[in-house]
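With one protein chain held back, the other chains of the complex are shown just where they sit.
Chain naming follows the written order as A, B and C, and within any one chain the residues start at number 1.
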Amino acid sequence: MTVRDALNSALDEEMSADPKVFLMGEEVGEYQGAYKISKGLLEKYGPERVLDTPITEAGFTGIGVGAAYYGLRPIVEFMTFNFSMQAIDHIINSAAKSNYMSAGQISVPIVFRGPNGAAAGVGAQHSQCYAAWYATCPGLKVLCPYSSEDARGLLKAAIRDPDPVVFLENELLYGESFPVSAESLDSSFCLPIGKAKIEREGKDVTITAFSKMVGYALKAAEILAKEGISAEVINLRSIRPLDRSTINASVRKTNRLITVEEGFPQHGVGAEICTSVIEESFGYLDAPVERIAGADVPMPYAANLERMAVPQVEDIVRAAKRACYRSVPLAAAA
Amino acid sequence: MTVRDALNSALDEEMSADPKVFLMGEEVGEYQGAYKISKGLLEKYGPERVLDTPITEAGFTGIGVGAAYYGLRPIVEFMTFNFSMQAIDHIINSAAKSNYMSAGQISVPIVFRGPNGAAAGVGAQHSQCYAAWYATCPGLKVLCPYSSEDARGLLKAAIRDPDPVVFLENELLYGESFPVSAESLDSSFCLPIGKAKIEREGKDVTITAFSKMVGYALKAAEILAKEGISAEVINLRSIRPLDRSTINASVRKTNRLITVEEGFPQHGVGAEICTSVIEESFGYLDAPVERIAGADVPMPYAANLERMAVPQVEDIVRAAKRACYRSVPLAAAA
Amino acid sequence: DSRTITIETSVPFTAHQCDAPSRSVDTNPKELLTFFRDMATMRRMEIAADSLYKAKLIRGFCHLYDGQEAVAVGMEAAITKKDSIITAYRDHCTFLGRGGTLLEIFSELMGRQGGCSKGKGGSMHFYKKESGFYGGHGIVGAQVPLGCGLAFGQKYSKDGTVSFALYGDGAANQGQLFEALNISALWDLPVILVCENNHYGMGTAEWRAAKSPAYYKRGDYVPGLKVDGMDVLAVKQACKFAKEHALKNGPIILEMDTYRYHGHSMSDPGSTYRTRDEISGVRQERDPVERVRKLVLSHDLATEKELKDQEKEIRKQVDEAIAQAKESPMPEPSELFSNVYAKGLGVEAFGPDRKEVRAVLP
Partner (left out) sequence: DSRTITIETSVPFTAHQCDAPSRSVDTNPKELLTFFRDMATMRRMEIAADSLYKAKLIRGFCHLYDGQEAVAVGMEAAITKKDSIITAYRDHCTFLGRGGTLLEIFSELMGRQGGCSKGKGGSMHFYKKESGFYGGHGIVGAQVPLGCGLAFGQKYSKDGTVSFALYGDGAANQGQLFEALNISALWDLPVILVCENNHYGMGTAEWRAAKSPAYYKRGDYVPGLKVDGMDVLAVKQACKFAKEHALKNGPIILEMDTYRYHGHSMSDPGSTYRTRDEISGVRQERDPVERVRKLVLSHDLATEKELKDQEKEIRKQVDEAIAQAKESPMPEPSELFSNVYAKGLGVEAFGPDRKEVRAVLP
């Protein structure tokens, strides 16, 4: 099953299960979605529940949030999350904070979803990762699926959740196929929000990743295995809440940590994970945490520069080796 | 000299030195600034150079950035940085990335300034700290003055800088007075962007802070001194570029680190500093890094809750003591 | 006493892209007396809030509504609590109009448990969802798309109700308003955009912020009506008209010509950008409470003394509410971590020093 089909089926099932669920965004209806995630839904649910909007993110996001105040369960699609910046005040100030400011009167059951982060060759304005920004903000939940099972289980959970969820997809994964369990195809299937998944167990080094980078981390783990290094790969799934206990438990076992993300490094997801491990498992670390992230530059267009600007499998492998081989001399120096 | 006067004099001097510098924003002119930072400037420089705008942040920020493309040097005041979210696409996509996308053709000499972070009793929508968000983004420079000297020297440097600078002030500091050196009153005075300042030297523990929290850190250091702990207090001044070398040098000396900020903890400034120290000085740390930050909740209004939601001097003192007394047992456990 | 009295509005309505409703408004003695009581209560309440602020019992921002009472009261007279209202930070009186109590208001203003947001929201963030009040919003203009979203919910749910989104003359220039209006027009949402034109956005006179300060026309292809917002009966008439219009035809704009007596918020003396004459002129000639007082007297519905007594009674109620609110305790410390989420998933959240303060989110 492709991630696209996983997302599409999740939308379909939740719309069919709950008449309060509706989908709005640019080109989600007649065009079937800019990336065809909403294919067939207009036909099935009609224009009252699948709404094509003008290209006015602030306006339609505000309307979505208002509808959620009223008790509906909107799903707002951003054609990409870069455009969510036009509506970010509604995500942060109108959605995330209302339940708190109203002491629980105004809950905001809404999902903001769409592709996030780097695609291929789309340049600086269309490649930003918003995981860390949104996950900064209490009141939001932030999910980042990797596989088709993630996509299905997390999106269905997000739609059912009573709080605002930022759901960050990845364009380059839409067409990728993943094997899925029978259980995950059931319409009751949901994944828990706030729980990471150990994609591969290992004992020498922990690699955390989310979204597309989980695939890279798994590839790196394979290469590392050949060289005798057993890497544990954690698919974060949820950036907020962040599953600190799974991460720390793993690091307490492996004593080494590599964080991987495609976004900018400064104040990124890796920084938080590193800090969490320092806070909770300092004494367990045998080597400095290694952070792999997008280069600290706007995304260049040229293919060679772009490749240099996003993490590659070899970066993960190199960092893991460094972490493993370096522990002894460093300990001596300390 | 108060921080307010420091900012006002910096604006005045730079406007007088360079006719391309102008100021725009809500209430900056006839009203003399919502917080009176621009007092007297309309009278002195006239309505061509001090422009009252409608309450339309996206529109006037875009106009400011366009004027910077053209070669002017706009200073855009946000009444508070909470409202910069309405214009954030122009800060990130129009300002920060243009020099890169155009391979250096379109530089963007602009300053975005205004009060940032928590004030007193203004609730969840008016209290957010944007330091980490903006400092995530390559292409921007992000400054956070603490004292009057900082305010003068950094604002003057920001206005002269050819790149977009996000300049984060603090409402509660505006009225505070600081002694200033004669040198800093000279109209040529500028502070270097990207350099932190060691406000107080110490040898047992490093405390990093910015903006209002520098004052708290200094107070904490005084209390700690009485208990025999010598704290080194670093005023970050610049969040991007972050002065990693000053921070790391200090930690290599003290072997202990407390980070302090008022913003939300996750993916915050403290997380980046902690990670930087782990990356560069892992072997030097004798205790886990301690992170003090705003509580991970939207800002409550009630005075007692608000006090619990922002760092207090005693939090810093407690964390520093923990870091100092704990090092031995932890080392033993490792 | 509910015999019909018909009263002419102060000035005619000015219409844009629609036919104006009649200037003759039906009312009755009971309604007029209620108008007087409600507006006088609001007036007294705001003046008391001013004192509490000066006594440092209210913190932060505090935006008072005195002068604008006819808008909140007239609007309520035209609609039901199943209709929705959303407004900006100047929200105390709107909340009262929706059935909120003085005690909830003063408690919230002082950050106490008894507040309508349990002290966690503050002056700008009042809500009363069960009677259709959705805040209390601090970001200029943002409440307009939110209000259109409420209307979306009403239409989607086939509730037959409408939403009123209130905003100021300053907010009227916000782009998101035009975006939301276009969508609302495309989707026929039953939403009424109410521009409370008090002629200043903070210290900026309307014409300095808007090339076209004819706010009732700013919807361009959307109908609009200009209303004397100091005349509670005109407001009632316009809101009734607008509700019917919105249910049938989608969005409409009401520009309420009104005035705020106080400064923008407590830090603004309100006298640097307008003359004292201007303020006292409005007070003398257009005051909404006095206007109703005159109507009551001229129709012999009560004596001057009776109205004065009522005002004394109101003052007592306000003072009692304040006294009670002062007794309301500060929120429990545990409230710091409640309501971050509707469903906290049992996750840990942290205070400033996470090794000292952490809580499992409910």
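Descriptive notes on the structure:
Just so it is clear, a contact is a pair of C-beta atoms (placed from the backbone, for glycine too) under 8 Å apart; a residue touches a chain by one contact, two chains touch by 3 or more.
Worth saying up front: this structure is predicted, and the values here are computed from it rather than measured.
The chain not shown here is in contact, across the full complex, with A, B, C.
Of the listed residues B:D5, B:E27, B:E77 or B:D163, the one in contact with the hidden chain in the full complex is B:D163. The omitted chain makes contact with just one of the residues B:V28, B:M85, B:V180 or B:I193: B:I193. Of the listed residues B:G29, B:G117 or B:P138, the one in contact with the hidden chain in the full complex is B:P138.
For the chain left out of this panel, the touching residue among B:T53, B:S84, B:Q128 or B:Q266 is B:T53. Where subunit A meets the omitted chain, the residues involved are 26-27, 30-31, 34, 52, 54-56, 58-59, 82-83, 86, 119-126, 265, 290-298, 300-305, 308-312, 315, 318-319, 322. With the whole complex as reference, residues 173-179, 182, 185-186, 208-212, 217-218, 220-222 of subunit C touch the missing chain.
Across the interface with the omitted chain, subunit B contributes residues 22, 48, 51, 53-54, 56, 58-72, 89-90, 93-94, 98-107, 109, 138-139, 141, 161-163, 192-194, 241, 244, 279.
By our rule, only the chains that are shown with their structure count from here on.
The centroid of the Cα atoms in subunit A and the matching centroid in subunit B are 29 Å apart.
One finds 36 Å separating the Cα centroids of subunit B and subunit C.
Each chain gets one centre point, the mean of its Cα atoms, and the points for subunit A and subunit C are 40 Å apart.
Residue positions of subunit C with contacts to 2 or more other chains are 117, 120-122, 125, 137-139, 175-176, 335, 340, 349, 354-355. Residues of subunit B in contact with two or more other chains: 58, 82, 86, 123-125, 290-291, 296-298, 300.
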